[in-house]
Every structure is written in C-alpha cells, then in structure tokens.
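The complex is shown incomplete by one protein chain, all other protein chains being positioned as in the whole.
Here is chain A:
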Amino acid sequence: MLKLENISKTFGDLRAVVDESWELADGRILGLIGQNGAGKSTTFKMILNFIEADSGQITWNGRKIDSQVMNEIGFLPEERGLYPDVKIGEQIFYFAELHGKSRQEIRPKMQQWMDKFDVKGKLTDKVKKLSKGNQQKVQLITALIHEPKLIILDEPFSGLDPVNAQILLDIIVEQKKNGAAIIYSSHDMNNVSAIADDVIMLNRGHVVLNGETGQVRQSFGRTMIYLESPATKAELSAIPGVVSVEDYAGGLQVTLSDPKVGRQVFELATKNGYITAFDQQPPTLEQIFKMKIGQDAIDEAEKEGLTHE
C-alpha cells in the first residue's frame, strides 16, 4: 500500500502541494487529475524521491522509498526519453537490471512485451529508427517489464492514437489484476473514468476530491440528462430547477440543480410518446473537474503563475 501523509512542498513563494494525504491499496488504479500546475507531477516526484517533501511522509508498505523499494516501482515520466543510439533490447535489459532483474529473467519476456504493445520494430533495432509512438511504447515496456508492484504513469496516453491508447488501457487493467497498485495522471477524463477505481483531484496543490470514482460521481447526484426528444430548449429551460440546456452529440445536455427535477423533464420530453434517448446520470469526471476547479480558478492560476506541476 502506498500512503501519503500530510505532504507539503513549496518552491520559494510557490505552494506546490499543501497537506496532501491519501492511500492506494494493492490491485487498485488511482486516477490523479488536475489542471496544469495543480501539483500532480510534484506529487510523483516526491513519491519517487526526486525531491524531498518539506513535511509529511510517504511510505510503501510501511517503508520509506529507498533503493530496494525502487526495484518495485515502474515509472513513465511525462517527458519521454530513451538512448537514441542504443538497441531496443539493450535499453530494456538496462532498465530491468536497474530494477534488480537479471538478463536471464527478462530475456524470455522481451518479445512478448514487444508483441503485446505491437511495437513496429525489432529488439535489435536502434531506438532512433522507431516512430515517436513506438518509442513511447518501448519506454512503457522499460517501465513495466520488471513486473513492478507500484506503477506510476505520468500522462501515459499523451501521444498515443486511440488504438494504442486502448492497448495501454488493457495493459494497465492487466497489471491491476496481477496485484499492482497503479497511479496515473491524465488530461483525458474519459480514460480516467474508464478504468480508475479511485480518483483524486488536485487544485493548486490541494486535494479537492478523493474517493472511489463511482462514489465521487454519485455524490454529485444524477443532475445531468442526455435527451433526444422533440422538446425545445426554451420549453426545457422554463422548467424550474433546470440550470442549463445545451446541444450535445446530436441531442441536448440538460443540467439540473436537483435530480428530482428529472421527472418533470422526462414528462415534458415524452408528452407525445416514444423518444429515442433519456439518460439521467451523475456528472462525468470532466464536468465535475470543471465544476470544482472552475474556469475562473484556472484563469486565476495561469495569471498568477503560482502553481507548479
């Protein structure tokens, strides 16, 4: 189990992380979300011992992160990088050895991982021969081949097309089934919703949301309706408790102040009988993200320049 207890970090006048506390159990996936400069990467850097927290402590199974614990961690940094002139196989060997694995242990798995990620290249190719996407896959292999118990992925989906993003999602779920604790940050809330068991939202260094993904969404109530019906925007907006009505994916997105108002919307929408869609759901993570952080907060943070990732 990974445990962060009252972690704080400042850089000069900048409060990058403020009193951050959470836990992640084995076999669970945690999505860490927040706008640029919210403190996601600073959190990762403190877990990985790249920087020292000003206060609080971080432990893995009750132990501080030391050289031995590092063998159990797999990390994909946001900024990707490999040795361009070194062969793919040699790079995988190197990172596996740095994580305490022998070449004999790794050799039989290398081609399997290359196939799993569908890397377009051979183990004997130099990295510079690969496309950027395939280089990223090789880097993911270097982060995962030693079968880490704690996997930290900083924006793993950035730069991947939808097909490769799905491959990665599948692999993350597979690692979870193998018992690994996984944290990843992503700007794409759909990816977080799809597989994250838990979600933590950071805003300017503060934890503003923390819980199981489903529960977090449910806690906001079923205030979002997707509707495909003859009812007009004006008719829907006239219902008390309807906050907004917007065009969305060929239908209408109705935002409610109270889930109970959904009944009135349903009655209006079906007054003439059959309709093709009425889906009342809690807000998506993206909608929650916008609600919690708000455009004003984002604008303010950018203007002040006082946040750091």
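The rule is simple: a residue touches a chain if its C-beta (ideal position, glycine included) is under 8 Å from a C-beta of that chain, and two chains touch if they have at least 3 such contacts; residues count from 1.
The rule is short, and it goes like this: contacts and distances are computed from a predicted model.
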Task: Undepicted complex member, UniProt protein name, chosen from "4-hydroxybenzoyl-CoA reductase subunit gamma", "ABC-2 type transporter transmembrane domain-containing protein", "Protocatechuate 3,4-dioxygenase subunit alpha" or "PqqA peptide cyclase" - done: "ABC-2 type transporter transmembrane domain-containing protein"
Open item on the list: Using the document's definition of touch, tell me which of A:V18, A:V86 or A:V173 contacts the absent chain.
Closed with: A:V86
- [ ] Would you mind spotting which of A:T43, A:Q139 or A:S185 touches the chain that isn't drawn?
- [x] A:Q139
Task: Among A:R15, A:H99, A:K137 or A:R204, the residue in touch with the chain that has been omitted - done: A:H99
Open item on the list: For review purposes, identify every residue of chain A that touches the missing chain, sorted by number.
Closed with: 45, 48-51, 67, 70-71, 73, 75-77, 79-86, 94-95, 97-99, 139, 142-143, 152
